[in-house]
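With one protein chain withheld, the remaining protein chains of the complex are depicted in position.
Labels run A, B and C following the written order; every chain starts at residue 1.
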Amino acid sequence: MIPALGAQYLGAQLPGVDLVPATFNYAALSPILVVLGVATVGVLVEAFVPLRSRYAAQVGLTLAGLVAAFLLLVLLAVNHQTATAGLKVLGGAVLGSVIIDGPALFLQGTILVFAILGVLTMAERLGGVGADAFTPMGSATPGSGQEALALRAGSMTSEVFPLTLFAVAGMMLFPSAGDLLTMFISLEVLSLPLYLLTGLARRRRLISQEASLKYFLLGAFSSAFFLFGTALLYGYSGSVYLPDIAAAIPQGGSELNGLLVPGVFLVAVGLLFKVGAVPFHSWIPDVYQGAPTPVTGFMAAATKLAAFGAILRVVYVGIESARWQWSPAIAVVAILTMVVGAVLSVTQTDVKRLLAYSSIAHAGFILVGVLAFDRTGVSGVMFYLVSYGLTTIAAFAIVGLVRADGAEATHLSQWAGLGRRHPWTAGTFAFLLLAFAGIPLTSGFTAKFAVFEPALRSGATGTIMVVVGLLASAVTVFVYVRIIVLMYFTDSQNDAVAVVTPSVMTTIAITFGAAMTLVLGVWPTELLQLSASASQFLR
Amino acid sequence: MHTLTNGLGAYAGPVALAGEGPVTAVTASGITAYAWLLVALPALGAAILLVGGKRTNAFGPLLATLLSWGSFVVGLLVVISMAGRADADRAAHLHLFSWINVGSFNLDAGQRLDPLSMAFVLLITFVGSLIHVYSLGYMKDDPDKRKFFAYLNLFVAAMLLLVTADSYLLLYVGWEGVGLASWLLIGFWNDNPAYATAANKAFIANRVGDLGLSVAIMIMFFQFGHVDFASVDAGAANASPGALTAMGLFLLLGACGKSAQFPLQSWLGDAMAGPTPVSALIHAATMVTAGVYLVVRSHAIFEGSPTAQLVVVIVGAITLLFGAVVGCAKDDMKKALAASTMSQIGYMMLAAGLGPVGYVFAIFHLLTHGFFKAGMFLGAGSVMHGMNDQVNMRRFGGLRTVMTITWATFMMGWLAILGVPPFAGYWSKDKIIEAAFIGEGWRPWVFGLAALIGAGITAFYMSRLFFMTFHGKKRWTEDIHHPHESPLTMTIPMMVLAFGSVVLGAILGFGQTSLLQSWLNPVFGITAGTEGEPVLPANLLLGLTLVLVLAGAGLAWVRYVRDVVPEIAPHGNLVTQAARNDLYQDAVNEGALMRPGIHLTRSLVFTDTRGIDGAASGLGALVIGASTRLRKLQNGYVRSYALTMLAGVVIILGAVWVMQ
Amino acid sequence: MSLSHYIYLATILFSIGAVTVLLRRNAIIVFMGVELMLNATNLAFVTFARVHGTLDGQVIALFVMVVAAAEVVVGLAIIMAIFRARRSASVDSANLMKL
Partner (left out) sequence: MTGTGEAVGFWILGTLMVVAALGLVFVRKAVHAALCMAFVMINLGVLYVMEQAEFLGIVQIFVYTGAVMMLFLFVLMLVGIDSSDSIVETIKGQRVAGYVLGLGLAVVMFLALGSITLPATKGLEAVNNPADGGGNISGVAFLVFGKYVWAFELTSALLITAAIGAMVLAHRQRLTEKLSQREWSQRRVRENTYVAGLPAPGVYARHNAVDTPALLPDGTPSELSVSRVLVSRDQVATPITFHAAEQAIEAEIEDGSAR
C-alpha cells in the first residue's frame, strides 16, 4: 500500500496524467493474500526445515492456508449477502484491478475447494517418504544413478506445494481481474507453476518432461496472442480496464473497429487455449497424459474453472455489446470443440488421454452456456464448472490408484475385469464416468441441462449448438460405457493390475468428489440457487 | 464508479410450479400424503442391504421382503382412501421437493397419484412382494442372496418411482432405475460370460429406447417449456400435429426398447439368463409393461397425432404375431414364455394405440397378464428347481404327477392366457380383439384379424408348452432321479397368483361398466357406450375366438400328447427353423437395425487396440473413421500443434474479415 | 509518417515470431520466436500510448518485460532439464506422446 502518494499531490504534480492513488480493500483481497503469503512461507520452509519434517510441514501448511483462505472467503461472502439480491458485490479491491463480485466469490471459493482436494491427492505418499506422484529430484536425469541416489537419500520435491499455492492464487485472480493487464499477469502466475508441476512426475519422467515442454511452449505462444489482443484493445479504447472497453464500444466509431474485432479474437485465443477449445486444444491430451496424475486432476478442474471465469468476465463485462461481431465465430469454435472432443475420445486407449479428450468436449459444452448471453447462462456455466471439477478430481485420483508393478496402469486393456477384483473402486469410477456422460441422477446431467437450457432460449444459434451438443454427448456415452463394460464384463488378462490402498487423504478427495457428483445430480437446487444468486457481474 | 447493473437481462424469477397446471389434481392429504413411502421403503431396503454388506446377510432378505410388503400396504391404503372420494378428486398430487431450478426452468419432484398409477402400484407391490417371498425359497442357497434381494428392492423402488412420477423427467429417473436393476439382475450370475453378454444386449437395446425417450422429453421441453404431465397434457391440446407426432414416435421408441416391441425386441429372450423370479417380476409382469404405461400416460400426445397412434397399433400387431410365431418353436421353456410375453404386450400396445376405446383394455390386460404370466414363470422356476435347472421342454414330460401344485397353478395360468371363460384372460384379451375390430376402412380388418389369429397361435404354443412339460411320457435326462415339488415359500406365491388368474378378470371386468373402467374413468374420461361397434357382431367374434383357441389347443394336444415328442428337436420345415431362430430377428436386426449396436457391443468388450478395427462398421464406423483420421493431427510434434493454433487464428480473423 | 506504421511494423514482427515458432526445431530458437512476439506487442503498446497520450501503454510494456523475464527463466530451465535427459534441444524429438 502506498499511502504517501496522495491524490492531491499527484494531481498537482502531473496535470496531464490521470492518476489515482491505490486503495486496497484488504478484506476483499484477504483470501488471495493468505494463499500468496502461505506460498511464500512454504518457500522459506523449503530453505529452513530439515528434510525429515519437510513433508509434514509443507502439507500441513498448505492445507491450513487453503482452509483458512476458504473460511475467510465464506465470511466475506456471508457478510455481504442480503436476502433479495443474493451475493452483494464488494466492489473493486484495488482500483478496479481486482473485482470481487458474486461470480468472483463463487469461483474463488470453488477453486479453493478444488485446491484442497487437489492437494490432498498430491500429498498421497503410499508409504514412501515424499509425495508419491512426484520425482524425488526434478533436476536428476531420468533413470540416472543420481535419481536412484536421491530416492535412497529420501529427498523429495516438496516445492510442489508452494508452487501449487502460487497457481491457486493466480487462478483465484484470473476470473476476478478487472483489467486485461492483471488478467495477463494472473494468467502467467497460474501457468508458470503448472508448467513446472507438469514436468515433475515420478514415473515416466521423459513423457512428463515432454509434456512440460509442450505445455510451456504452446502456453507462451498463446499468451503472446492474448497480449497482442490486449494491445489492440488498448489501442481501441485507450485503456485495458474492461468497463472502459465496454464503454468505448458503443461510442467507438467505425474508424477504430478494425482494432476491436482482431483484439477480441486474439484475447479469446489466450483464454480458449486455457480451456482447451478446438483448435487450441492440442496440448491437452499430451499434457494431461504426461503430468503427474493428481496434478492433471487439479489442473483439469481448476484451470478450466479459472479460465472460464475469465472468459465470462471478459465477455459479460467487456465485450458483450459487440457480440454480434464475434459470437458466431466462437459458436463455431464451440461446435468444433464438442465434436472433435467427443469423436477423438472414441479411439483412445489410454485412460488419461481419454479423460483429456472428454475434457475438451466438456469445454465445448460449457462454451455453449457462455454464449447464452444471459444471467442464467452465467449461473449454468458456473454450476457446470463446479460439478465437472469435482467429478474430474475424483476420477483422476482413482486413475492414480490403479497400478501395475508400482507404476500407473493407464492403458485401457489393463482395466479389464477391474470391477470383479475391486468392486468399490471400479464402481465409483463407473459412476463418475456416467456423470461425464451426463446420465440423469448425476451432476453431469444437471450441469448439461443448466448450460443447454439458457442456450436453447437464446435463439437459433443456441439451438444448433445444443443439438450438436446432444449428439456429441451420445458419442461420449459410448466411450464411457465402453470402459464400464470393460471393467465389469471382460475377463481380466492381467492379474498384476491392482488398486493400491490409498491413505485417508486421497480417500477423502475421492469420496467427496463422488458424493458431490451424486448430490448435485439428485439435489442440485441449493447450488443452483447459489450460482444463480452469484451470477451478477459488477461492471 | 461501480454500479450494480442488470444489463444481462432481467433475472427470471420462478414461474408456475409443476403440478399446478390445468388438470385437477388435488394436493395430497391424509394417507396419500405419505405416498412417498411407496418408493422410500424399498429404496431403504436396497440401501441397507448394499451399504450394510455382509452384516445383513442373516436378516437382509427377510427385511427386504417385509419392506416390499410394507410398500404394498401403503399402496392399498392409498387406494382405499382414493376409492372413498368422488371421481373428480381421485387424482392427487404430492409435492416432494424443489428439484431442478435452472433459470426459467423450474421442476419440482412430485408424485402423481391417480387411478392409473395406483393400479400399477398395486400390481407392482403385490406381485413384487409375492416374488420376494418366492425368492426366499428359490435363492436359498445362493451365496449372493443378499445382493439379489437388494437389487429386487431397488427394482421395486425404481418401478414405483416410474409409475408415480409427476413429470417425464422423474419418470425417466425411474425408467433408468429399472433399467439398472434389470441389468444388474440379468447379469446376476455374471460369472458366466454368456449371461453377461445377455445383460449387455439388454442394456444396449434399452439405451436405444432411452435415447428415444430422452429426445421426446427434449422436444416436449422445447415445445411446452415444461415436462410435467399436467403442463404437457395442457400443452398438447394446442400443439401442432407435427410436433406431437415427433414426440409420439420418440416416446414409442422408448416404449419399444423397454417393452421389447418390434424392432427392439431381441433382448427379451436373452434376458431369461437371469434368475427365474427376475424373469417373472421384471421381464413378464412389471418392467416390460412400462412401455404400455408410457403410451397410455401420454394419451394426450397420441390423441393429437393419428399418425403416431397408427404406428403404435402397427407395432403392437407386428409384435403380437411375431412373438406368437417365435413362441411356437422354442424348446427352452423360459424363452417360450418370453416370446409369449412379447406377444401379449403386443396386444396391450395394440389396444393402447386404438385410442380411448382401448386404454382401459390395455391396462386391464396388463393387470391380468401380470398375474397369470408371473404365475407361469414362477411355475417354470419351480420346474427348473425340481429338474436341476433344466429348461429344455423336450426333456420334461409327465411332471403332473410329481409336481401337483405346480401343475395345478400352471394350468390356471394356461387357461387364463388362452382366454377360456371365466379365467382372467378371457375378460381382458377378448375385449382387445373386439376393440381391434372397431373402426372404419381397412384398419379393423387388418388389426382385428391379426389379434384374432394371434389368439389361435397363442393357444397352440401355450398348450404345447403346457403339454410338453406336464403331460405325455417322461423324457428326463439320466441325471434326474427324483423331481420334487418346491417348498411352501415357492408354492404359496404360485397359488396366490393362480387364484388371481382365475378370478381377477371377472372381478375387474364384469358388467356393462366394469369396475376397472369406472376406476380409471377420471383419468381418461371415457363413458360407457361411446366406443362404437365392431365391424363384426361381438358375439360372432367371441365365438370365432373360442373356436380358434380350441383348435390351437387341440392341435397341440394331438402333436404333443397323443404323438410321441422327440427328445431331439426334428429338423422341421423352413418356417419352424425360422421361428426357432426367433424369425431371424437377430440376423435381420443385425443386418439392418442393430448392426451398429451389435458392433458397439463387440467393441465394448474389446481388450486391445485392434479391437477398435473390429468395430469399424455401421454408424459407429463413421465416428470411428473420423476419429482415426482426426487422431493423425495429434502427431506429437509441438510445432504442428502451434500450426493448428495459428491456423485457427488466421481462419477466424480471415472469416470475420470476409463477413464484414 | 503516421503512427500506424509502427503498428504495421509490430504486426510484421509478431508474424515473424509466430513463423519462427512453427518452423524452428531448436527449442531455444522457438522460444526466441515467442519473445519476438512479446516484443512486437510492446511496440504496439508504446505506440498506442503515444496515440492516446497516456503512459499506461508504457507501463504495461514494462510489466510485459517482467513477465517475459520470469517466463524465460522457467522456460530455459525446462529446456535445460529436457536437454539433460535427451541430449537434444530439438522440439521434434520430444514426441513420445501422440494420437
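Convention: a contact is a pair of C-beta atoms (placed from the backbone, for glycine too) under 8 Å apart; a residue touches a chain by one contact, two chains touch by 3 or more.
Note that the structure is predicted; figures quoted are calculated from it, not measured.
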{"item": "Among the chains presented, those that the missing one touches", "value": "A, B, C"}
{"item": "Selected residue (touches chain absent from view) among A:Phe70, A:Phe166 or A:Trp326", "value": "A:Phe166"}
{"item": "Option touching the unshown chain, where A:Ser30, A:Thr62 or A:Thr157 are the choices", "value": "A:Thr157"}
{"item": "Among A:Ser186, A:Thr392, A:Thr428 or A:Thr490, the residue in touch with the chain that has been omitted", "value": "A:Ser186"}
{"item": "Footprint left on subunit A by the chain that the document does not show", "value": "2, 5, 10, 13-17, 19-22, 36, 39-40, 43, 46, 93-95, 97-98, 137-140, 146, 149-150, 153, 155, 157, 159, 162-163, 166, 169-170, 173, 181-182, 185-186, 188-189, 192-193, 195-196, 199-200, 235, 255-259, 261-262"}
{"item": "Touch residues of subunit B, complete complex, unshown partner", "value": "635, 637, 639-640, 643, 646-647, 649-650, 653-654, 657"}
{"item": "Contacts of subunit C with the absent chain, listed as residue ranges", "value": "1-9, 11-20, 22-29, 31-33, 35-36, 39, 42-43, 46-47, 49-56, 58-63, 65-74, 76-81, 83, 87-93"}
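Convention: only the chains that are shown with their structure count from here on.
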{"item": "Whole-Å gap between the CA centroids of subunit A and subunit C", "value": "25"}
{"item": "Approximate Å spacing (C-alpha centroids) for the pair subunit A, subunit B", "value": "44"}
{"item": "Numbers and ranges of subunit C residues touching at least 2 other chains", "value": "18, 21, 30, 91, 94-99"}
{"item": "Subunit B, residues touching no fewer than two other chains", "value": "631, 634, 636, 638, 642"}
{"item": "Subunit A - residues contacting subunit B, complex", "value": "85, 89, 91-92, 96, 99, 213-214, 217-218, 221-222, 225, 261-262, 265-266, 269, 273, 278-280, 282-283, 285-286, 316, 320, 325-326, 328-329, 333, 340, 343-347, 349, 373-376, 378-380, 383, 413, 416, 439-441, 446, 449-450, 453-454, 456-457, 470, 474-475, 477-478, 481-482, 485-486, 488-491, 493, 523-525, 528-529, 532, 535-539"}
{"item": "Subunit C-touching residues of subunit A, taken from the complex the two chains share", "value": "16-18, 138-139, 141-142, 181, 184-185, 188, 192, 195-196, 199, 205-207, 209-214, 216-217, 220-221, 224-225, 227-228, 230-232, 234-235, 238-240, 285-286, 289-290, 347"}
{"item": "Subunit C partner contacts - residues on subunit B that touch it in the complex", "value": "631-632, 634-639, 642-643, 646"}
